[in-house]
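Below, a portion of the complex is reproduced, with chain positions unchanged.
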Amino acid sequence: MTLHKAFIEEIKLGGVILSRLMPDDDLFTSLKKIAKNHGIERGIILSAIGSLKDVVFVNVRPHTGIPVKTEDMIEIEEAGTFELLSLEGNFFPSQEDGEPVIHLHAILGTSSGAVTGGHLLKATIFTTAEIILGTLAGSSVCKAKSDVTKRMELLKG
Amino acid sequence: MTLHKAFIEEIKLGGVILSRLMPDDDLFTSLKKIAKNHGIERGIILSAIGSLKDVVFVNVRPHTGIPVKTEDMIEIEEAGTFELLSLEGNFFPSQEDGEPVIHLHAILGTSSGAVTGGHLLKATIFTTAEIILGTLAGSSVCKAKSDVTKRMELLKG
């Protein structure tokens, strides 16, 4: 079992990556490729704007306790198409194999003006995505699976 | 026809502009003025919080294809008043005339707790807007109209 604890790290913002993704690009695959090709170990989404389709996201039921059970997490699949109104998240290397683990939360606009979203599992670019990543310099944090939440969470090594 | 392609640029975050807008200020006019008066060619919204009124935004219908047609885009006009919960976006110079092209997506809170929003066309400050812009240094990207989506999109020259 991996024990996750609170931590605070003083770090710096390093280089910034500006990218434009194209229709039918897979969002997660594209971000992983950028991270690998540009040697970015740790980073955050500083800004993202565009549109998405074929989205899968997950939210938790009300009054869910810890440990979170699989049946507490509601997966929603939507063809869209959506405006990408907000994309928050980060990537850190997996403690196990060093591969980038990408954690994204998306908020999506629909034609009625209503807004939907959640913890993102899959998304495809509809028309474009203008993404600005900030790299985190001086961090030793990685991602490891938490036995409590069953998700990959930040862990300071 | 302008051919838009995927690109990735390694750039840096330059100076940061902290501004406070006042009731009845026009959001787009105010941001353009800041960009021009402070010589910021390219930038992103790093943080924004405040409240808006008299908002016009647009979303796409479900199952919209490419090329996007005018009738696929649903424009919504709302007097508000709203909490400004999220403002994502960027500005880059137009390839045609160098004028700043501002691309913003807003998420707005309503009194029921429901949330609305979309690609922003117009907005007026209600009580205040606290906006932190980050400038992008070392980029050669501009905005040009895409024949595919009919919108101004990022293009690496």
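Note that the chains are named A and B in the order they appear, and that numbering of residues resets to 1 at the start of each chain.
Following the convention adopted for this analysis, a contact is a pair of C-beta atoms (placed from the backbone, for glycine too) under 8 Å apart; a residue touches a chain by one contact, two chains touch by 3 or more.
Nothing here was measured: the structure is a model prediction, and the numbers come from that model.
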*In total, how many copies belong to the whole complex of which 2 are placed?*
3
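One rule holds for everything that comes next: only the chains that are shown with their structure count from here on.
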*How many degrees of rotation map chain A onto its copy chain B on CA atoms, rounded to the nearest 5?*
120
*For chain A and chain B, what's the span in angstrom between their mean Cα positions?*
22
*Residues of chain B touching chain A in their complex?*
4-13, 44-46, 57-64, 66, 68, 74, 76, 78, 86, 88-90, 103-107, 114-119, 134, 136, 139, 141, 146, 148-149, 151, 153-154, 156
*asked:* Residue numbers of chain A touching chain B in their complex, please.
replied: 13, 15-23, 25, 34, 37-38, 46-49, 51, 79-87, 107, 109-115, 126-128, 130, 132, 134
